[in-house]
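Have a look at the structure that comes next, please.
One chain of protein is taken out of this complex; the other chains stay put.
So, chain A:
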């Protein structure tokens, strides 16, 4: 069938099963937007291209399908970049389509020209500059394949405006054959056997579950594996949800902002089983030290992650679900009763200790306890609900107090730590899972980074629950300055924040502010009362620590 490049792009998206895309038009992407008018694909007009990328990311996290975002050339593309890098850090499948200046003008520094493929190369899985419209079907097919298979990630397709208008004969390929891209899914049987032997010989094994467990849809099988062998589980920030939040074997999040029990376990272990976790510095900054005392097993679909940050005794490259299925069939219960008991005791002691110290753990007296808000909120959310976070203190409070009931219930920017991620990601999540209650937790700082996306929520008529923990500070940075810079506070004050209630009302959203713990329960009733957008602002003591 003859059609234009732009029509081919739309057609290919339809054939990929894409029914929603996030974007922002501009001159160099106009043919695409013109062709979009004749398609059933739903387009969400964001308020900034970065919002489009983050929304596509949130959508991808809840649907498992690649999220699609679209922007024009130049500033449109550069605005997308933070979202692309965020998705790359967290292995989120995404296809980003950008307009480009006309092919023969490339390199002449014309209006809104930027080297998009050059700029995005360091943090996308792959990218294309389309030089012939006839290549579009193959390229789009490949892009979706690359984005969603192996270790997922963002793929960028840069399409010059004249290529979008060029005519081609549309034949959509049925299969993909890329010489240099053949992800390995099946773990080596010999290595799986070695894991089984190592586990049988271990006294104090620990599983460290990362985001890869969720991506591989291996959460269920991993929990089964942990139960079968009797192995405590710690999760990374991205791994939250890989095991039920309240599972007895779940010791919580590890790392510099993690909980005591999780860090205790990894420091005492004799066998650390990393599954879909990339040994990031915030989670396992002392990995080499742990490796001195413990044997390390590393299961990951990306061979480049194995041995990158810690020397590994038993590496296994492959899909976590397939490998764990194999493992479960050869493994039996280990002699870990004592160890599991010890880990559970440590966990219980710390929790009890916190309770004894009173619900309110602030050193000040002002406002609402953020942990209490999160945990009360968590208790009211059903199994389908999704909690997205911004970045900063709000993220850690949420990570440590939210009880994730299923994989995918917790959405956050883990690797890149992108402020402004939560709100647009929540928009994408809600559109990807309309039946779920979607809550975004943000600080006053990070919320304001993507605040214009309130306009997207209004225009797209979706219900997002916005919880702002307002301490009028960039709390995480302030804390670093407090502990490491001798309390020389530099540019962390946001004392003149706008009135968030009035702001929400300007968009037609319901909103309220609370400043005492006693108000939380009733406020949450109203907050979650129906499916409409609601902004709840909690006044937080600026002295409230992260941990």
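We take it that a contact is a pair of C-beta atoms (placed from the backbone, for glycine too) under 8 Å apart; a residue touches a chain by one contact, two chains touch by 3 or more; residues count from 1.
Going forward, contacts and distances are computed from a predicted model.
Missing chain, UniProt protein name: "Acetolactate synthase small subunit", from among "ABC transporter permease", "Anti-sigma-W factor RsiW", "YCII-related domain-containing protein" or "Acetolactate synthase small subunit".
The residue touching the chain not shown here, chosen from A:1, A:110, A:178 or A:516, is A:178. Only one residue from A:75, A:118, A:173 or A:434 touches the chain missing from this view: A:118.
Set against the missing chain, the residues A:11, A:126, A:278 or A:347 yield one that touches it, A:126. Touch with the chain omitted from the figure is made, among A:34, A:302 or A:325, by A:302. In the full complex, chain A makes contact with the omitted chain through residues 117-118, 121-122, 125-126, 129, 146, 178-181, 302-304, 307-308.
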